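Have a look at the structure below before the remarks.
What you see is part of a larger complex, with each chain still in position.
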Amino acid sequence: MQPKPTALKMLDVFSVLALAVATYLALVFAPTELVMGDVQRVFYFHIGTAWVGLLGFIIAAGSGIVYLVTKDMKWDRFEVAAVEVSIMFFLITIVLGSIWARPAWNTWWTWDPRLTTAAVTELIYIAYFMLRQGMDDPEKRARFGAVYTLLGGVSAPITFMVIRLFRSIHPVVIGAANANQEKMSMTGDMRVAFFFALFAFTVIFIDLIWHRIRLGSLEEKVEQLKLKVSM
Amino acid sequence: MRPSPSLFKATLAIVKKDLSAEFRSRELISAMLVFSLLVILIFNFALELDVKVRQSVTAGVLWTTFAFAGTLGLNRSMAVEKDRGCMDGLLLAPVDRSAIYFGKAISNLIFMLIVEAIVLPVYSMLYNVNLFQAGLLGVILLGSIGYTAVGTLLSAMAVQTRTRDVLLPILLFPVAVPVLLSSVKASGGLLAGAALPEILTPLNILIVYDIVFIAIAFMVFDYVVEE
Amino acid sequence: MISVKKLVKRFGLKVILRGLDFHVEPGEFVALLGPNGAGKTTFLRILASLSRPTMGEVNIAGHKLPHEAAQVRARLGVVSHQPLLYPDLTAEENLRFYARMYGIENQDERITDVLEMVGLNARRRDLVGAFSRGMQQRLAIGRAVLHDPDVVLFDEPYTGLDQDASEMLDEVLRSVAAKGRTVVMTSHDLARAEDLATRFDILSRGVIATSARREDFKGTNLLDFYKKALEA
């Protein structure tokens, strides 16, 4: 087994640092939000994870397409890595969201567009893994996986659009803010914390995907060896 | 050498084949029908609603029924091809693969519409609501098109997996949420006596969804059936 | 008619066909023999354009696979151990369906001819589901030659047939071959293969280990030949 590339080692260290700093900025540096108080500090991680989560799903759909065109297994590994990591982050988003929702809307959950979309999206990618689990031929697994990520990638935004038909209590900072929604006003320090959180999670995201891809190729090697053993 | 048949001819052949086979055995449609009735029955017991509320959820109950019965039909209709290797037979024919997709999708759609055409009157008798409005029928058509368009593609994948008997709904439902949702919205609106303009948004979404997903399925179906 | 060069087929990491070369002249009847799992079915599926080669050239009736698959399919008939028929359709309807799929003109005559050939004209209006395996298999052959292909591939056509059915099948196979068609058949049944084929290729370890014409082995018989080929 080839040793861990130094670049990856460095990235590991770096992402740990980034996380530490982001945590500090979120929990200590950023001022307490007036309306909601300290819970609002969840916000920085909430968005951070949500951002990389969505990013990963888009990447997955992209590499799925590339796989279908090139039929090169490495794109399949890339796709799996992206989905796996994103599913995890997105789960964190939802959990943090719920934690935040408890005081903010005094309920764990409401069926507002973004929440519902988040849930549906999560389900889509869980289904993705169940689909893959059902096949033994790796080549077929890759093909079907790619097709499904494509479908999911297209369907999720439409879902979001659709559910927008209902009224929403989920605040919107990004994109068109409807009049009826109170907009959280971010002070400069908050912005710093906010954007650094985004940055930090992006770094961690890349780091994890890298690891996952390496794992994937190692798994393949193990398979090869096992095949030799059984011969 | 002989020209291979046009996409249209091949599609037509497959649809005819499915229809006459179904006309013989009635296996698929009867299964879907019985299942739909069972679902309605269960709903009836499960949600003992007073008439007023019942009215407000009619659209929802109907579409849930269609969705469940639909997966049943989609799964079976593809399993028929898989079980005795008929899918290979189709793939061996000198026709474009998308003919297979369109053929199966269209026959699935027809089956679904037949089932709906029977469920609707039954339902309206059971709960005496009038479900026969041109608008509603249009919405049901649009919704069913979208549902079968995706469903056919996914069922072609599902039947090739080890967990074929359970996988389809899990794959289909989350992807089909937009269709179901806007169908429910549109139908609900109509049943509540709304005029077309008021339900334009869900209608547009339905149309967009149908077009987009037919296009996608058309493009990727090869990858699903080839080995 | 069929020419395969350096064909490699891999499933995941498992290599089934390792640079296989295979050539068939027009009108030959090749029996493709080999132990279980040698890759016979896999090879036939590639010839039938049902499965993509990992590497190598496959050329059938002057068309390259996989790119000219459509043209190849139009000139190719395949019989596998599955019947590829719809149990809820009659024999006639099944053939008519495939006739449409192959864009055959004046279908009625053609269908009647084929039904005559496989001796099912009397049962043309019966559901295939009610047929015995043997009748189904004969109809499957009818299906395969419906569009009068130049090349016909049989993958263990006898599997699951009962004995009389197998004998009837022999005749059908002969009449298929009689038309000067090129035939490739896999089978475990050495006795049958010996009667039918004009050439015997043995697929072993992912390549054609040996190939011999019927006239080549005098005195010795197919089993000895087969065993030698595997020992080699």
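Note that the chains are named A, B and C in the order they appear, and that numbering of residues resets to 1 at the start of each chain.
Criterion: a residue touches a chain if its C-beta (ideal position, glycine included) is under 8 Å from a C-beta of that chain, and two chains touch if they have at least 3 such contacts.
Remember, predicted model here, so these are calculated numbers, not experimental data.
A single copy of each protein chain is placed in view; the full complex in the file contains them as A x1, B x2, C x2.
Simple rule for what comes next: only the chains that are shown with their structure count from here on.
Relative to the centroid of every protein C-alpha atom shown, the closest chain centre, again from C-alpha atoms, is found for B.
Counted by C-beta pairs in contact, the busier of A-C and B-C is B-C.
As a whole-number value, the distance joining the C-alpha centres of chain A and chain B reads 32 Å. Centre-to-centre spacing of chain A and chain C amounts to 51 Å, using the average Cα coordinate of each chain.
The distance from the centre of chain B to the centre of chain C, each centre being the mean of the chain's C-alpha atoms, comes to 38 Å. In chain C, there is no position where the chain touches two or more neighbouring chains simultaneously.
Chain contacts: chain B has residues 227 touching two or more partner chains.
Of all residues in chain C, those touching chain B in their complex are 45, 48-52, 70-71, 73-76, 78, 80, 82-89, 93, 97-98, 100-104, 127, 143, 147. Those residues of chain B that touch chain A in the shared complex are 150, 153-154, 157, 160-164, 167, 170-171, 173-178, 181-182, 185, 201-202, 205, 208-209, 212-213, 216, 220, 223-224, 227. Taken together, the chain C residues at the contact with chain A in this complex read 11-14.
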